[in-house]
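A single structure is presented below for examination.
The complex is shown incomplete by one protein chain, all other protein chains being positioned as in the whole.
== chain A ==
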Amino acid sequence: MNDETKRNGPTNKGLLPGILKGLATTAKTATRTTHTHEYPDVAPDLPPRSRGVIALLEENCTSCMLCARECPDWCIYIDSHKETVPATTEGGRDRQRNVLDNFSIDFSLCMYCGICIEVCPFDALFWSPQFEYAETDIRDLLHDKERLGGWMETVPPPPALDERAAEPAEVAAANKPARMPRGRAT
């Protein structure tokens, strides 16, 4: 066994077929378009269900703490206080309502499971596909309620219903005729 067969292996095809093979591969891929995503210049086409960041619709939040209690990471911080709403009518009773003081999600800890969004009974939390919030200070990854509210504009509209699906509960309730008082049924 001389040196050349050692280098080229036992097939002893020589140098040329290897070069031709390589050139053929190059020629094949040269005509294909690249599949590189030019990310900073071209925004990626993300599906609406993509889990980028959690947005808060503050008006819907009743500070019921369900999300904070269900969070497996305990990364949601909620502070609220009760406010007395005086009675609007004579002899009425004063009402109480919760006022949200602070709603923060620690995105350095969040595991993006979406349980808070699933569990929210008032639709105050939403997924947004936005992902560009890398920070140089870890404390900036704690998004307060203003910043979480700012993500709302990046929330995509809900996906369209399936064909021949039942109409949404809200629409069905609005379309139902009002209940007539008893005795006046037509």
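By definition in this document, contacts are C-beta pairs under 8 Å (C-beta built on N, C-alpha and C of every residue); 3 or more make two chains touch, one makes a residue touch a chain; residues count from 1.
Just so we're on the same page, contacts and distances are computed from a predicted model.
*Asks:* What is the missing chain called in its UniProt entry, if the choices are "NADH-quinone oxidoreductase subunit B", "DNA polymerase III subunit delta'", "Multicomponent Na+:H+ antiporter subunit D" or "Pyruvate dehydrogenase E1 component beta subunit"?
*Replies:* Per the UniProt record, that chain is "NADH-quinone oxidoreductase subunit B".
*Asks:* Hey, which of A:M65, A:M111 or A:L161 is the one touching the hidden chain?
*Replies:* A:M111
*Asks:* Which of these touches the unseen chain: A:P72, A:P121 or A:P168?
*Replies:* Result: among the candidates, A:P72 touches the missing chain.
*Asks:* What is the set of chain A residues that contact the non-displayed chain in the whole complex?
*Replies:* 34-40, 44, 50, 52, 72-74, 77, 104, 106-112, 131-142, 144
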